[in-house]
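The complex appears here without one of its protein chains, the remainder shown in place.
The letters A, B, C and D name the chains in turn, as written, and every chain counts its residues from 1.
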Amino acid sequence: MLKYIGRRLLMMIPVMLGVILIVFTLMYITPGDPVDTLLGDDATPEMAEQLREELGLNGTYIERLGKYLVNLAHGDLGICYSTKQPVMDRIIQTFPNSLKLAGCSVLLSVAIGLTLGIVSAVKQYSLFDNIAMTLAMIGNAMPNFWQGLLLMLLFALHWKILPASGFDGWTYMILPAITIGTSSAAAVARMTRSSMLEVIRQDYITTAEAKGQTELKIIIFHALKNALIPVITTIGIQFGHLLGGAVLTESIFAVPGVGKMMVDAIKARNYPVVQGGVLMVALTFSLVNLAVDILYAFVDPRIRSQYK
Amino acid sequence: MNEHTNLLEIKDLTVHYVTVDGTVHAVENLNLTLPEGKTLGLVGETGAGKTTTVKAIMQILPDPPAKILTGEVIFCGEDLLKKNKKSMRKIRGKQISMIFQDPMTSLNPVITVGEQIMEVIRLHDKKISKKDAYTKACEMLELVGIKADRAGDYPHQFSGGMKQRVIIAMALACNPRLLIADEPTTALDVTIQAQVLELMRKLKAKYQTSMIMITHDLGIVAEICDYVAVMYAGEIVEYGNREQLFHRPSHPYTKGLFACIPNLMEEETTLIPIEGMTPDPTNLPTGCRFHPRCPYATEECSKTNPASKEIENGHHVKCLHI
Amino acid sequence: EEKQTTDGSSPAPSETSSESASAGVEKGPVQTSDTEKVSSKDTLVVAFDREPATLDPLGNNVTVKRMIEGSIFDTLLEFNENMEPSPCLAESWEQIDELTWKFNLRKDVKFHNGDPLTSKDVKFSFLRVGNGTLGNDAATQFDPNGYETPDDYTFILKTLEPWAFTEAQVCSEALSIVPEKVVTEMGDDAFGRAPVGSGAYKFVSWTAGDNITVERNDEYWRDKSILKTIKFRIITEAASRTIDLESGGVDITLGLPTTDADRIEENPDTQLIVSTGATDRYIAFNCQKDVFKDKRVRQALNYATDKESIRVVCYGENTSETMDSVVPSTLPGHISSLKQYDYDIEKAKELLKEAGMENGFEVEFMYLANSTNNMLAELLQQMWSQVGVTLVLKPTESGALTTSLNKGEQELCCAGTSYSLFEAGAGLYNMFHTERMYSGSARSNLSSPEVDKVLDEINITSDAEKRAELVGQAQELIHEESPFIYIAFTKNIIGAGSKVRGFVPTPTAMYDFRTVYFVE
Amino acid sequence: MEKTKDLTSSSEAGSIKKRSQVKEVWRRFCRNKQAMVGMCMLLLLIFAAIFADIIAPYDPVEQDIINRLKPPSSAHWFGTDELGRDIFSRILYGSRISLTVGLIAVGLSSIVGCALGAIAGYYGGVLDNIIMRCTDVLMAIPSILLNISIVAALGTGLQNVMIAIGISSVPAYCRIMRASLLSLKEQEFVDASRAAGASDVHIIIHHILPNSLAPLIVQATLKIGGAILSCASMSFIGLGIVPPTPEWGAMLSTGRDFLRDAPHLTAFPGMAIMFAVFAMNLMGDGLRDALDPKLKN
Partner (left out) sequence: MSENILEVRHLKKYFPTKRGLLHAVDDVNFSIKKGTTMGLVGESGCGKSTVGRLILRLTEATDGEILFYDDDIRKYDREKMRHTRRRLQIVFQDPYASLDGRKSIFESIAEPLQVQKIYQNKKEMEEKVYELMATAGLARRLANSYPHELDGGRRQRVGIARALALNPDFLVLDEPVSALDVSIQAQVLNLMEQLQEQMGLTYLFISHDLSVVKHISDEIAVMYLGQIVEKAECKDLFKYPSHPYTQALLSAVPIPSIDYHVDRIVLEGDVPSPINPSPGCRFAGRCRFCKEKCRHETPELKDIGNGHMVACHFVGEF
C-alpha cells in the first residue's frame, strides 16, 4: 500500500509539470499585458517598459518558462504582481477557505445525495423516487448565482437567521455550502441510485435476507458499502471541481476563496498567481484522486489487494 | 413415506410472477413433503420453478413481481405463509437456512467471511458476545475444512469451492433443522464438486439436518438424496424415493431426462434428447404441460391436466398414461 | 491627475462634492435629532466592491484604497468642503516663487508607532513617489532634487516648471506622509500590507479578500473618531452588498447599484445618500481611426445618439445627471452654455452626407463586457442603425481590453473619468493633450493644436479665476471637436443603515468616518 | 426433431423482415413514456427554434425603452427585458443558439472524449498512460482559463465558444469511456468478433460503443445545461455570444442585475434552460433504456 501511494505520488510529478506547461503556454498566448492593468492609466511607456523589465516579462517563452521552473524547483512560486506578496502567501490566505467550503459542500451533498439516492433506489418507481430524481435534475440545472441570491434573500434578509455574506465563522458557511452542495447532491443522488439499484439485485443481498437480517441493516451493512465505489468517484470529482471552480458562489457570498483569486488573476493577467493557483488546485485534485483511490481500498478489499 | 414425521409439508402452493409481459406461472398447485432428517432432491430443467419453490418456503420472493396465490407451507406444524415479517426473520437462518445457486456472488465481497458467519450467529442469538460469536464462526469454518485463521479474509481471497464451503458453514451456523441447497455445485468444477458433496454428506450424517437439494444433475441426486421430486413447468410430475425413481422412472419427462444424460459408466449410444424447449412460462400449454414434448402424448393429454397418482407406496406420478 | 475607469459596471464610490445639504448632495444622510439616543455600538462596517492590492500610498490608485488610506494617513494639505486646498499636516504654506513652495508642519503630530512626524518623513514620502514605478505620477511635476528640509517642521518643494495644480496635487493621497523609519525597516511591500501612518485610524488587520480593519487613533492630533473600530469589508457582488446592508450585516455600502437605490430609500431600515461626484461617462471616438478622422462624422453620430435614454437606462434617472460638458458640473470652470448635440436623426444624416458617408459604414465598438455596457452598446447599436451605421459590438474581457485600448486598436469605446484633483485643467490635459495620446486617459486620442494651446496655458496659470475661464474655452473647443458622446455625470450612491448618523459625503472620496456614530 | 419444428414455423413466418438495429432502438424508445414526454418537450423547443420567426410576437432585438422591465402581461407573455424587448420572443429565438451550443458543445466533447477514452482503454500501455495523464492535466486547469485562452487564440464567435466549452469537458467523457472499455474489452463477445476477423475499429464501433453508451448518455444529458450556462458565463466576460443576439444563458446573466425588481428577467430564461435540461434527461434515460434490449417497457 505504501509503495502504491509512493508510486502515485511520483506519478503526480509529470502531471504537475504538464499543468505548469499548459497553463504557462495558455497564459503566454492569451492576449493582454499584466503591465497595463498594474499601471495606472496615466503611466508613461517608459514606466511600462521598466515594470515589464522588473517583472521579467521581456524574456522569450523558453527563458521565462525555464526561470519559472527553476524557481519552482526551489519551492518559489513567485511574487504576485499586484500585491507583491509571495504567491504562496496568497494561496495560504485563500486556499483554506476554499477547502473548508468545498469540504462542507461535499459533506452536505453526500448527506443529501446519499439519502435521496438510497431511498429512491429502495423505492424504485415510487412517487418519492420520481420527485427526488426530478428535484435532483432541477438542482443540477439551476444556476448557482440564482440559487445563492435566493437563499440569501430568504435566510439573511427575510428570516434574518443567517449572515448574508462574508467568511467569519461556520454560520457563514451554511448558505454557500447549500448553494454548491445542492447542485452536486444531484449528481451524487443519481449515481447512488443507479449503483444501489445494481447492488440490491445481487445474490448476497438475498443471502443476507435469508439469514433473517432486517431490511434497514441489509441496506446499511451489505448494500451501501458495495454501492459506494462510483459514489466516491463522483464525490472526488465534485470536490476537485469545487476547490477552484466555485467562483460565482464565492463572489456572491464574498468568500475569499482560491477560485475567485484565480479568476481575478486571470483577468488581470497576474501570471504567477494563476500558475501558482492552478498548480495548487491541480495538486489537491491529484491528492483527492489518490485519497479516493485509497478510499476504494478501504471500501472494497478486492481493490485493496491490487494495491501492491 | 409416512413412517417419519414430516418436517415440511407444502400444500397446493401456487406462485405467480406478475410482470408487464404477462403472468409467469412459476409454481402451480405444488405438493411436497419432507420427512425429518431426510434429503429431498428437487430436479428439473432451468425455469421449472425450483428456486421459486424454495424461496417461497423462505419467503424471500421478490414482491413485486412474485405473488403467492394459494397454499400452505407447514414447517414443524406451523404455516409459514401466515407468519409476519418479524417472526419469519427469526426462522430464516435459524430454523431454515439456504445455500444459494452461485457461490461466487452469494457472499458479500466487502465483508470478511468471518463477519458474515458471525452475522447470522449474532442475529439469532442476541446474547452471545462478539468474541464468542467469532469463536463460533471459526469453529464453523474448521468444520467445513477451512483453517480458522482465514476468518479475516475476504471472499475474493477464496477459491470457488472454498466460497461454497463458507456458505455452507454460514448456513449451518445456527444448526438449522432444514437446509435448502439451491444447486450448490453447478458453478463448481467436478473435482471441487466432489469435495463439496462429500462434505455435505458428512455434515448431514453428523447433524441429522433435513435437506432440500435442488439440482438438475441426476448424478448428484443419486449420490445424496433419499427422496426425489421431479419438477416440470411449475409442477411436480413425479415424486418418490431414490430407488423408485432410479429404477422405475414412470413419467415420460423423467424417462427422457435419464435418456439424455451421457453416462460415463455405460457403453455409449446416441443421446436421445427431450424434444423441444421448456414451455413459455407466461403461456403454458393446456392439459398436461409436458404433452407438446411427450412422445406418448395423446389427444387427451392436451385437454386434461392429469392428477397426481400414487402408483406404488409413496411413488407419485402425474401422467394420464400410467 | 485623474482616475479613469474603463469599466462602467457600477459607478465606483467616487468623489462627492461639499457637505450635506450643500449643492452637490441631493439626498443627504438623516440628520441627528435631539430625541435620538446615541448607541453604544462602536464598530462601523463599510462594504466596498474591490480589494486594494496594497495600502501603500505609492501603489496604483484605486478609489477604495484611497479611502482607506485617507483614514490611516494624513496629507500636507486637504480639500475642504468647497474643494479648496486647506491645512492639514501643514499648518500653513506659501508660494515662494514660481517654482518653490514652503510648508510649515504641525509640531504635535505622531505616527501610530509614537514617533513624531517630521519634515524628513515628508521628504522621504515625496521622494518615494517620485521614484516609484507603479504608475504613480503624483510627483512627476516636482523636482526630486528640490526637496528641502531646513528644519524638522519646514518642508520646501520645487516644481520643474510653473504648475498651477501644485496645491491640489499635494492634497492627493498618493502624497500621504509615511514614516521613513518604519518604511525602511519593513520594506515597501510589507508596509503596503500593514501600513503605519499618522491618521485618525490605526491599521489593525487585513484578511485577504475579506476585510481590512482599522481602529481609532487615540493620540490623533485633532478631533478623534467617535467609533472605535471600522471594518472595511470587500463584497464584490453588488447584489450581495445591498442584501448585506438590508440585513444589517453592513452599516454603509459604497457603490450601490443604481437598480437598488429606490429599494434602499424606501426601506425603513436603510437610508440612501446620493451626491454628485466628479465622474463622467462617455463614448469616445478614436479620432486617429480613418472613419473618425472627420469631425463631421463624429458630430453626426453625436446627433444620432439619444443620450438621455442611454443615461436613464444605464445609469438611472436619479442616480446620474445629464452630461453637458466634459467637465463635471461640480468643478470650477464648468460651463453649461454649450450648444448640445441634441438627438436629431435628420441632422445626423445631413452631416454624414456632407462627409461623404451617407451610404453607411461599419464601426467596431470595443467595451468591457458587463451588463451595463452591454445595454449601452445595444441601445447605441439600435440608434445608429437608423442613420445607416452598423455598430459591431466587441465586448472584451478586461485583461485584454486595456492592452488593446492602450494601443489605440479600438474605433469606438466607452469609458469614464474621475477628476480626482478637482482641477478641470489637469483632467482635460490628460484626456485631450496631444502629449497624452494613447495613454490610459486619452481614449479619443484627440490631437488638436488649439486645444493643446489652451491646456498648456491652464497648466501654468496660477490664478484660479483665470484658470476657470480658460477651462471654459477648452470645453468649447473640445465640444466642437466632438471626440466624445456625453452620456452622464454619475452620482455617488451610498446606502447606510437607518441608525447611522454623522456621515458626511465628502468631496474627496476620502470619506471621513470620524464623525460617524449610531443611534438606538 | 426440434430442428424441423423450428423450420416449419419459419416457413409460415418467412415473411418476417429483418429489422435494423436503429429501427429497433427507435421502436423501443417510442414505447417509453418518459422518453416520449422528453422528446415532445425537445421537439417543442426545436420547433420553437425553427419557426421562431413565425411564432414570435415581436422582433427579439427591437427595443422599447418606455416599456422596459414590464412584468408578464397579455401583450408580453413573459414580460419585457431591460431594454423593453419581449422576453418570450427572445426565448424563442434564443433557443436557436442555446440548443446549438448545448448540443454541439456536448456532442463535440463526447465524441472527442470517447475517441480518446476508447484509444486509451483499448490499446492500454503507454498510450493509455499518456492520454490519461493529459486528461488529468486538463481536468486540473480551471475551465475559465481554458475558455479564455482558447477563445483568445481562435477568436470570439459561436463556433469557437462551442469548441472551448467542448474541450474543457473532454476529460469526463474520456474517463467514463475508458472505464467501461476496460471491462468490455475482456468480454467474450469481443473475442468472438475478433475470431470472425473483425478489425479493432469495427469492434470499438460495433460492440464496445453501443455497450458503453449508457453512462455516456447520462453524463451528456446532464452536461447540456452546464454547457449553456458556461456559454453564458463566457458571454458575461466578453468571450461568448455578442449581444444583442438572444441567448438563454446571457439573458439569465443580464437579468441578474434585476433579480429583485424584475425577477421575470431571470425566471423565464432559467426555466427555459431547465426545460431543455429536463427534456434531455428524460430522453437520455429513455434512450439508455431503449439501447438495452434487455429492458422491456
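The working rule: a contact is a pair of C-beta atoms (placed from the backbone, for glycine too) under 8 Å apart; a residue touches a chain by one contact, two chains touch by 3 or more.
In this text the structure is predicted, and so the values were computed from the model without any measurement.
One of D:R178, D:H207, D:K223 or D:R256 touches the chain omitted from the figure, and that residue is D:H207. Contact with the omitted chain, checked across B:D79, B:E142 or B:D189, is made by B:D189.
Residues 1-3, 6-7, 9-11, 13-14, 16, 18-19, 21, 24, 187-189, 191-199, 202, 206-207, 210-211, 291-294 of chain D touch the missing chain (whole complex, contact as defined above). Along chain B, the points of touch with the absent chain fall at residues 45-47, 159-162, 189-195, 197-198, 216-223, 242-243, 246-247, 256-258, 260-265, 268, 270-274, 277-278.
Basically, only the chains that are shown with their structure count from here on.
Spacing of chain A relative to chain D, judged by their CA centroids, is 24 angstrom. Chain A and chain B have centres, each the mean of its CA atoms, that are 53 Å apart.
Look at where the CA atoms of chain A average out and do the same for chain C: the two points lie 39 Å apart.
Residues of chain A found to touch two or more other chains are 30-32, 149, 153, 266-267.
In chain B, no position touches at least two other chains. Contact residues on chain C toward chain D in their complex (touch as defined above): 238-239, 257, 259-260, 263, 309, 312-313, 368-372, 374-375, 377-379, 381-382, 393-401.
On chain D, the positions that touch chain C within their shared complex are 61, 63, 65, 68, 82-83, 148, 152, 156, 235-239, 242-244, 253-254, 256-261. The part of chain A that touches chain B in the complex is made up of residues 202-204, 206-214, 221-222, 225-226, 299-302, 305.
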